[in-house]
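Here the complex is missing one protein chain, while the rest keep their positions.
For clarity, chains are labelled A and B in written order, and residue numbers in each chain start from 1.
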Amino acid sequence: MFADYSWTELGSIFAMQGFAGLILFSVFVLMALGLAIIFGQMGVINMAHGEFMILGAYVTYLCSNIVETYIPSLFGIYFFFAMALAFVAAGALGALVEWSLIRHLYKRPLDTLLATWGLSLILQQAYRSIFGAREVGVSLPNWLLGSVPLTDIIEIPINGIFVMVLTLVIAIGVYFILFRSRMGMQTRAVVQNRVMAGAVGINTEKVDRHTFALGCGIAGIAGSAFTMIGSTGPTAGQLYIVDTFLIVVFGGAASLLGTIASSFAISQAQSTMEFFLSGSMAKVLTLLTVVGILMLRPEGLFSLKIRR
Amino acid sequence: MKRLKDLIDHRLSRRSVLSGTAAAAMLATASTFAPAFADDVNTTGLAVTDDTVKVGILHSVTGTMAISETGSVQAEKLAIEQINAMGGVLGRKIEYIQEDGASDWPTFAEKAKKLLVNDKVAAVFGCWTSASRKAVLPVFEQYNGMLYYPTFYEGLEQSPNVIYTGQEATQQIIAGIDWVAKEKGAKSFYLLGSDYIWPRTSNKIARKHIEKLGLKVVGEEYYPLGHTQFNSVINKIKLKKPDVIYAIVVGGSNVAFYKQLKAAGIDMTKEKPLLLTISVTEDEIRGIGGENIEGAYAAMKYFQSLDNENNAEFVKSFKEMWGDDIVIGDVTQAAYLGPWLWKAAVEKAGSFDIDKVRLASPGIELTTAPEGYVRVHENHHLWSKTRIGLAKPDGQYELVYETTDLMEPDPFPEGYQ
Partner (left out) sequence: MTHVKSLLSRQELIGLLVVAALIFVVMPLSMDIFRLNLFGKYLTYAFVAIGLVLCWGKGGILSLGQGVFFGLGGYCMAMYLKLEASTPEATAIQSTPGIPDFMDWNQITSLPWFWEPFNSLTFTLLAILVIPTLFAFVIGAAMFKRRVGGVYFAIITQAIAAILTILIIGQQGYTGGVNGITDLRTLKGWDIRTDEAKYVLYYVNGGLLIAVLLLSQFVLKSKLGRLLVAVRDKEDRVRFSGYDVSNIKIFVFCFAAVLSAIGGAMFTLQVGFMSPSFVGIVPSIEMVIFCAVGGRLSIFGAVYGTLLVNWAKTTFSEIFPELWLFGLGGLFIAVVLVFPNGLSGLYRSYLAPLVDRLISRGGSSYPPEPASPPPDLDGEANAKPAE
């Protein structure tokens, strides 16, 4: 299949394809980081994760409209406000949900699945009632559109670079929050031994709420960033849920590094296969491989050395 | 509700000034039928009284398809209101019963059956996806109902109980490909679609036609519904350098596809490659964003920007009823035709009986159609023109070409029978 092309063309295409894989990798990490915190650290199966992302997307949509109408001079940089607001909005909703729903269910992880599925239905219908059933178009500042041509064929999409940088920033941020801050220390303590953590004076309820809110907030940022590459509609969140859970499980639920490694593995596999096979079959094969590996190695790529 | 009432008043007050227009002509025909007794115009026990007739509207208001089907519901309600304001059908006001298919095919079948068996409606306007149509089809055939189906679709079907008001695949595809081949000198095509029957069948028809013209298909690719990562296929397109990307991506995938296409540096306004789609109406552009799809061409039968009197009137009424910020796509217009075609057939038949309406349907003309003029073919599809539109950054299409003749519907093209 490559006979018709020159070496430079092939080289460029492989470079492009590698870059496409990297973008997919960043997208996966963004999607999965919030869930890795909520599911991996807290053990809550948050089926409404996609809806928290879409909340971020809608917040971005509102921001873009408001800024465009009232303060067009700031349109170029509104995206940063929008992401911050998306974080706050999704985080606040997350805290509310944790307080009203999740905290009653920590001892019944499978039930969190059902409750959050119900929540996701309610959120979907709420989006539909508020924003309409149709997809909304989020207008973006011009500097985020388009691409940087490197050679004749190689063009680097700017929004791809933006997503990659954002992912890096957020991943580093999460690392610092969880492993270098007081809150992170408390979170890890609560995850490892709730009773003991309570006994040494950690307010476990507060820690739970903050952790859950943090996970949801990151989902909000992810949703905000995805307005650049995907669609924003009431049911768009459902598209992400299976991929996201598989990534987290494949990585080894309790390990953030695992989530990143599994994002990398799955994204590279998928984008390589997409190039050689049709899109549908590539997806099927990727998922099958992941499920197959999980059956052989149920604890995922990275696991804590404990046997439950 | 108030808006609705205003609209009706508005339409009524306009009656006098409408003389001479086609709308008034239809009004005149309507009034020549003096309201007959219900038993005379309805021998099969449909829900027809001396001054009302019940019809059904069956679309998804919830679920993933609600996005697409909303416009159709609005158009059908508008048409029904207008018909009522003009005196109804055979002197009877139309009352509609709306059911939600909930984007779930058995629910469609279930509700279709309810409408036919329990509510005994005289006609149903509804369905959007092929899957929902396939699910209700046996119900309509078993209980002898009449369905007006608005979506452009893959063809390969011709039911006595369905009037297809959208275009079937060949109508949409052949004119479009002829046009890019002739006007734009296109030699090679890359076919791309969402993975289900309509894009696949359409691409097969397209491939056949492309090869018949002696041109080349350099790639064909399908992605699952809802897929949002198109960078790989965009790279393949860059490698193959086709003259035309023939895209039949649907739903949320559309948004991702066009955004990523633009981000990958494929500027469609330069037409290298040119993008021709049959799946993106003005409705979809709202989600995609006009700036992301600027320069693409679409082949379908209706654009909101069509410049004719019927359409000006239609767009105006539609916005009065449903708000100024609404856009109208091909399917919405086709859905609008349903009630009018039904009215015309009922009046030609002089009866609401399904069998009589069916017999009366072929040959029914609509000179008031927003798209211009349509006529019902023997095979229950519509003769209609196919048009090519160029996507503008404001989210509208600019008409660049229309077939001089009406395209004949051919739901079973050669090699597919």
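Observations on the structure shown:
We adopt the following convention: a contact is a pair of C-beta atoms (placed from the backbone, for glycine too) under 8 Å apart; a residue touches a chain by one contact, two chains touch by 3 or more.
Computed from a predicted model, the values in this text were never measured in an experiment.
Contact with the chain that does not appear here is found for just one residue of B:A135, B:L341 or B:A391, B:A135. In the complete complex, the residue from B:D195, B:E313, B:D330 or B:D353 that touches the missing chain is B:D195. Residues of chain B in contact with the chain left out of this view: 61-62, 98-100, 102, 104-107, 109-110, 113-114, 117-118, 129-131, 134-135, 137-138, 142, 154, 156, 195-197, 200-201, 204, 222, 224-225, 412, 415-417. Remark: the residues of chain A touching the chain excluded from display are 39, 43, 45, 47, 101, 104-105, 108-111, 113-115, 117-122, 124-126, 128-129, 238, 241-242, 245-246, 249, 253, 278, 280-281, 283-284, 287-288, 290-291, 294-296, 298.
Keep in mind that, in the parts below, only the chains that are shown with their structure count from here on.
Each chain gets one centre point, the mean of its Cα atoms, and the points for chain A and chain B are 37 Å apart.
Residue ranges on chain B touching chain A, taken from their complex, read 61-64, 66-67, 70, 195, 221-224, 226-229, 231-236, 238-239, 251-256, 259-260, 262-265, 283-292. Looking at the complex, you find that chain A touches chain B at residues 5, 9, 13, 16-17, 19-20, 23-24, 27, 125, 128, 132-140, 145-147, 149, 153, 155, 157-160, 226, 228-236, 238-239, 270-271, 274-275, 278-280, 282-283.
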